[in-house]
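With one protein chain withheld, the remaining protein chains of the complex are depicted in position.
Chain IDs A and B follow the sequence of writing; residue 1 opens each chain.
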Amino acid sequence: MLKRGILWVGAMAAVVVLVAAPQAGAAEYPIKPIKVILATGAGGSHDMHCRAVASVIHEYLGQPFLCTVRGGGGGKIGMTALKRSKPDGYTIALGSNSHFGIAPHARNMGFDPKTDFVPIFQVNGSPFMLVTKSTTPWKTFKDLIDDAKKRPGKISISSNGAWGSSHLGIIQIMRAANVKFKHVPFRGGGKAWQAMYGGHTDLGWANVTTGGTLGRVKSGDLTLIATASQKRMPEFPNYPTFYELGVNYEYKSWRVFMGPKGIPQDRIAILQAALHKASKSKSLKKLIKQFGEKLSPLSGPKLKEAYLGQIDFYGKVFKDMNFKKKK
Amino acid sequence: MLGVVRLMNRTNFIVGIVFIIFSFFYYFYLIPTQIISSTAESEFAGRIFRPETFPQITIAIFGLVSVLLAGNALRKTGTPELMPGSSRRSSFQALFVFILAVVYVYALEWFGFHLTSPIFLAILIIFFGTRDWRFVAPVALLTPVVIERLFWFSFKVMLPEGELFVGAS
Partner (left out) sequence: MEQVFEAIWQAITLQALIMVSIGVFAGITVGAIPGLTSVMAIAVLVPFSFFMAPINGIPFLLGIHKGALFGGSIPSVLINTPGTAAAAATSFDGYPLAQKGEAKSAIQMALYASTLGDTFSDIVLIVAAFPLAAVALLFGPTEFFALMVMGLTIISAVTGSSVLKGLLSMLLGILVGLIGQDIISGAERFTFGIGNIMDGVGTVPMLIGLFAVSEVLVQSEKKLSVLSNPPETAHLKGGRSLELKELVNVKWTIMRSSLIGTAVGAIPGTGAAIATFISYALAKRGSKNPEEFGKGSYEGVAAAEASNSAVAGADLIPTLAFGIPGSASAAILMGAFMAQGLRPGPGLFQEHAATMYGIFTLLLLGNPIMLLQGKLLTPLFARIVTIRQSILVPIILLFCVVGGFIYQNSIEDVKVALVFGLFGYALRKLNFPLAPLVIAYILTASAEESMKQALVLSDGNFFVFLTRPISAFFIFLSVALLGLAVWKRPWAD
């Protein structure tokens, strides 16, 4: 009997709780938490950046960010979820340009990045670098290419998957320098880097945080061949970009808050303002610095231009390869 | 409690045949249609690197073993293999539960978690024989709420709100 009595009290309480659920008032946006979709999956730099921002944004926005992992399908699941979400400003994503910039050219992702999404705020971006262990004989790009010409198809480079960001880089190098490398695809950048560092493949790709690459290049453990950035990286002023070497390629692990098209402009403005303020916060700056990166806040027309520019850039890369997208 | 000891051979034989048919279906239909390559040729030369190879090898072995299974079942007579007995009633019960689960999952998308779960729980509990509503009702109402609050507080997880209700604000 007692058990039943307790159950009844519990049930009554439950009904009360349900009824007393948060009221949707007519107050200002935002009145409830903002869901931030992470199409990249758990762990990893996007996840960390999202949570870092989320840990301070409450002060500036009045509501928290909920970093929600929706990985899988090379970004397809998360990004299509973004596309289908209500454009009310309560669902956004922390996007990665491998998802919206590269993948849509490689296969049918179920969205068109130019028309389905709007970029809201850039957090930062870290460029890829081509690295190799210092025990290998190549110290510069020229060394590498000369050797590759002598031994076509013998030098191996790991990538983070077929038609992914690093594979494209490999293809561009091969076309520009007219050489052939042995491309070894791995499931993800971490595994690819690991294979390089363990000496199983000759070269690999990394950004500054992968495997502590920043420290390793500086200490001489790894040799940096070239950076896939538009201008020379401030951390590595003495190392050339691919553009300088005649290879038409750049890629950065870009972290951009984006939303589905149709979000009212005033809500976007509120988000942008809060994010700009947050990026000035000491605690956030410190966190990002610990990750080995810096904040580069950007929004508005310049961001939109960069966004569209990236999509077009990779579109051209695929076109030049005569890539036939199936489906 | 143990089911009736039945001769499994006939069942094994049928299963073997079904699997053999499946193997052909897989090899000749599924593999060609469901393996979608982005480019016409792969950059890796060699049969082993093609995406179809592993599936083909696997299903070939699968077909072979299925033949063995069916063949074995034909050969042996009378060796009993314990098989849980089933009756129309028991299969019906299981099927009902499954269908209810499917309905529930689709209902979740439209009506949301809070509305559908108590109904789902109540139907099941009653179906399984505990009819005392004074017991059933509180459990059916309480459990979903406890689950939801727990998951919200700890992990800020949002359970389906239901398309119908995503209207306000």
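Here, a contact is a pair of C-beta atoms (placed from the backbone, for glycine too) under 8 Å apart; a residue touches a chain by one contact, two chains touch by 3 or more.
Remember, it's a predicted structure, so these values are computed and weren't measured experimentally.
Student: What does the interface between chain A and the hidden chain look like in terms of residue numbers?
Tutor: Listed in rising order, the touching residues are 41-44, 47-48, 51-52, 54-55, 67-74, 76-77, 80-81, 106-107, 110, 156, 161-163, 182-187, 190-191, 193-195, 197-201, 209-212, 215-216, 283, 287, 290-292.
Student: In the whole complex, what residues of chain B lie against the chain that is missing from view?
Tutor: So the residues of chain B touching the unseen chain are 8, 11, 15, 19, 26, 30, 34-39, 42, 44, 46, 48-51, 54-55, 58-59, 61-62, 65-66, 68-69, 72, 81-84, 86, 90-91, 93-94, 96-98, 101-102, 104-105, 108-109, 117, 120-121, 124-125, 128-130, 139, 143-144, 147, 151, 154-160.
Quick note on the criterion: only the chains that are shown with their structure count from here on.
Student: Round to the nearest whole Å and give the separation of the Cα centres of chain A and chain B.
Tutor: 35
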